[in-house]
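Heads up, one of the protein chains got dropped from this complex, but the rest are sitting where they should.
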């Protein structure tokens, strides 16, 4: 089901990423459709981050294909990284920079920036240098910057991994807001609780391979794969 | 944004600075000359007199005679002002220069340490002195730079029958530098050195060095001036260059040379005809 103008569905076809002959992602085939918040779950080294990077176009797969539905899919997606990358300028200028790259004029960019700063609760710190903000504020700013681009798809790679619970909560609320506004969320995490709170569907990766793909409600009650089960129990046992 | 304004104002200052200094003087000639005329202070004394009279600035590039001649051959100077007659005559004969004129002379001297290791002090027979230095293998510092002084020194070794090049690196030390730098080396090593008298008198780092030998007719040091041939190098400033040569050879120019004194001593003796 392709909506007019939408870059979705995204298809990963037989995606493989290898370093020195060792396959870190194995022949992965997945399809992402408009709608549900998709959480990619798995232990460290499962290939979650590599998969997101290949899907977003930051990494070239060793073999296989990433297929979008439009000619210039790059313009309609954005990504938030585990560690926020802040340019050495003010919080507002960080957003302006991204909008400028997209070709927006000054006035238009300022309007959009102020709107997104307000929605993310960052208006008060707009003028401060981005790199002196707390790590939680930086990550919120990174999300604001991504959101300002009005992406159809937002990739998030363990966005709360280095944050305290309060900051994590703020980020999760933001993700819900962005999703509610119509953006497809594809996010990796190794935090079970977070997956439970956010996921509509779960993709479970282990050692670079797809173990299972299940609706969230089913995954947490009765995972179908042995790896998924072990992971759930392992987490619970800790 | 602050840095922007900072770098912009820096840029503006630089551009203004370059523009103002660059347009300072446009009527000038380049004279290729020797280190002795420059280092002794002769040019700083006589050139302002000429410039004031003619409005022509004289830019002196001081090198050894060999390099100065090469520079003039390449067309990088308007006037040649050096001191090795055979090379100068060759320069004119090959068509690089118009005509050679005698300007002035002084003389070469041999300087050495007070201790006088070769036992030559006061001996004015320069050929015998060079032979003694060679025989005793006393340290000798040579320009070794194809300058007029170097060429003169090579002639003196030949007269004395000494193959000094064979001893290069042992008692014979070629510095490959200008007169002053070679004197510095000589003083530091306690080596004899041949110098023109003007540079020696003006030289400030004599240490315990004195004149060991002087007065031989062989030590005569004649300076000549030559206009670079404009037919070889059309950009040569023939008119202004000739004005300079005319002035140096005139009574006024010759008087200026004679009146240049350092520590009460006259350094150059005008002898234009």
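Order as written gives the chain letters A and B; numbering starts at 1 within each chain.
The working rule: a residue touches a chain if its C-beta (ideal position, glycine included) is under 8 Å from a C-beta of that chain, and two chains touch if they have at least 3 such contacts.
Operating definition for what follows: contacts and distances are computed from a predicted model.
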Listed names "ABC transporter permease", "Ferrous iron transport protein B", "Thiosulfate reductase" or "Solute-binding protein family 5 domain-containing protein", matching UniProt entry of the absent chain: "ABC transporter permease"
Identified contact with the non-displayed chain, of A:7, A:54 or A:98: A:98
In chain A, positions touching the absent partner: 53, 56-58, 74-75, 78-79, 81, 85, 87-89, 97-98, 101-102, 129, 131-132, 149
Chain B residues that touch the omitted chain in the full complex: 1-3, 6, 11, 14, 17-18, 21-22, 28, 30, 35, 39, 43-44, 57, 59-62, 73-76, 177-181, 183-184, 202-206, 233, 235
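By definition in this document, only the chains that are shown with their structure count from here on.
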Whole-Å separation of chain centres (CA-atom averages), chain A against chain B: 78
